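Below: one structure, written as structure tokens.
Left out: one protein chain. Kept in place: all the others.
Chain IDs A and B follow the sequence of writing; residue 1 opens each chain.
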Amino acid sequence: MAHEATEETGAGEAHGAHESHASTGFYWMIAAVLFVITAVEVAVFYIPALSPVLVPALLTLSAAKFALVVMFFMHLRFDSPIFTGLFLAGLVLATLMVGALVILYHLLPDLQT
Amino acid sequence: MADATAAALHADDHHYTATGLPSWKVGFWTFLGSECLFFGTLISTYMVYKGSSVQGPYPHEILNIPLTSVSTFVLLMSSLAMVLALDGVRRGSKKLAVTWLAVVIVFGSIFLGFQVYEFSHFVHEGLTIPRNVFGSSFFVLTGFHGAHVTVGVVWMTTLLVLALRGRLPPSKALSVEIAGLYWHFVDIVWIVIFTLIYLIQ
Partner (left out) sequence: MTNLWSWITTVDHKRIGVMYFLTSLFFFFVGGIEALVIRVQLWKAEQALISAELYNQLFTMHGTTMVFMVAMPMAVAFFNYVVPLQIGARDVAFPRLNALSYWIFLFGSLFMNASWFVGSAPNTSWVGYANLTSLQFSPGPNVDFWVIGLSIVGIASILGGVNFITTIVNLRAPGMKFMRMPLFTWMTFVTSFVLVTAIPVIAVALILLAFDRFFDANFYVTAAGGDPILWQHLFWLFGHPEVYILILPSFGMISDVIPAFSRKPLFGYPVVVYAGVLIGFIGWGVWSHHMFTSGLGPIADSFFVASTMIIAIPTGVKIFNWLATMWGGSIRFTTAMLFSIGLVAVFTIGGLSGVMHASAPVDLQQHDTYFVVAHFHYVIVGGVMMGLFAGFYYWFPKVTGRMPDETLGKIHFWLALIGFNLLFFPMHFSGIYGMPRRTWTYSAELNVELWNQLSTVGGFIFGAAAVVWAWNMIRSARSGAPAGPNPWGAATLEWSIPSPPHHYNFPSLPVVRTREPLWHEEERREVEAVTLAEPEREPEMPRPSFWPILVAAGATLTWALVMTGIWWVPLTGLAFTGFAIFMWAFENPFGKKAGAHHG
């Protein structure tokens, strides 16, 4: 079948991509993982012994939650890479901006007294 | 060239796309990319002003981690309800669609309830927008997030009413999927806010 432009329906994505809408069980599992990660985050917050690694641990954990929701609940993992590109364009710039301003305001002043 | 000609003839109706992807979805993901910058700027402002308040209340004195952890759980679970609602619509199950959409609305409203409680409690404790830079940046950031959740609740309620009236068949699943993308996005923004504002003080 030649490359066809398909209709805009809700049912499927581009030709050739398999229908990878997961069973609902898969979503429950993701939700459980999110639940657990959040619990771990709160635990990290409260356990004094972990405070030296608080920031990297929390950043990693929340990044994992973020990725899970985006990849699986928002289905980006299985959808066309075009959507990933459109979203990442904004996400990457936003992250760089936050990083740059944090550096300019909190790191550099210490470096260049 | 037969392939291309066939494509061209097929392309005459107003459903043609160059990618086979729905335009609504392309546009909406673009919009979400843009929203990353919107919230990114608000978050940057909060981060820049961390530690700059000249007078209290300060974050460590007033942020309620246990309470906010619960509301965070609630919002996360509402995302689960959202994908289940979409699944229900795709399967043509009015019962599943209605049930899970209702759960999204309820959980979203609970989250908003927590926000309202938190805001009024903070004001009662003396933290207001004018009080200090923490008050300004906290309320504007979380306030705009809350406004986005509110828009989401209204959107979901509209879908719920449509579903109840039997006007959300599988052919309309894209509309629910887009609403879902919005809802999940609001959730992931909260994930970032919860970590950067509440947990990393």
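Rule of thumb we're sticking to: a contact is a pair of C-beta atoms (placed from the backbone, for glycine too) under 8 Å apart; a residue touches a chain by one contact, two chains touch by 3 or more.
Keep in mind that what you see is a predicted model, and the values were worked out from it rather than measured.
Enquirer: Under the stated touch rule, tell me which residues of subunit A contact the chain that is not displayed.
Expert: Where subunit A meets the chain not shown: residues 5, 10, 82, 86, 89-90, 93, 96-97, 101, 104, 108-109, 111-112.
Enquirer: Considering the whole complex rather than only what is displayed, give the residues of subunit B touching the chain that is not shown.
Expert: Listed in rising order, the touching residues are 1, 4-5, 7-9, 11-14, 16-19, 21, 23-24, 26-27, 30-31, 33-35, 37-38, 41-42, 45, 48-49, 52-54, 129-130, 132-133, 135-137, 140, 144, 154, 158, 162, 171-172, 174-175.
In this section, only the chains that are shown with their structure count from here on.
Enquirer: When the C-alpha atoms of subunit A and subunit B are each averaged to a single point, how far apart are the two points in Å?
Expert: For subunit A versus subunit B, the centre distance works out to 14 Å.
Enquirer: Inside the complex, what are the residues of subunit A that reach subunit B?
Expert: The touching residues are 2-11, 13-15, 21, 24, 27-28, 30-31, 34-35, 38, 41-42, 44-46, 54-55, 58-59, 61-62, 65-66, 69-70, 73-74, 80, 82-83, 86-91, 93-95, 97-98, 101-102, 105-106.
Enquirer: For the complex, give me every residue of subunit B touching subunit A.
Expert: That would be residues 2-4, 6-7, 10-11, 15-26, 29-30, 32-37, 39-41, 43-44, 47-48, 50, 65, 69, 72-73, 76-77, 79-80, 82-84, 87, 89-90, 170-177, 180-181, 184-185, 187-188, 191-192, 194-195, 199-200 of subunit B.
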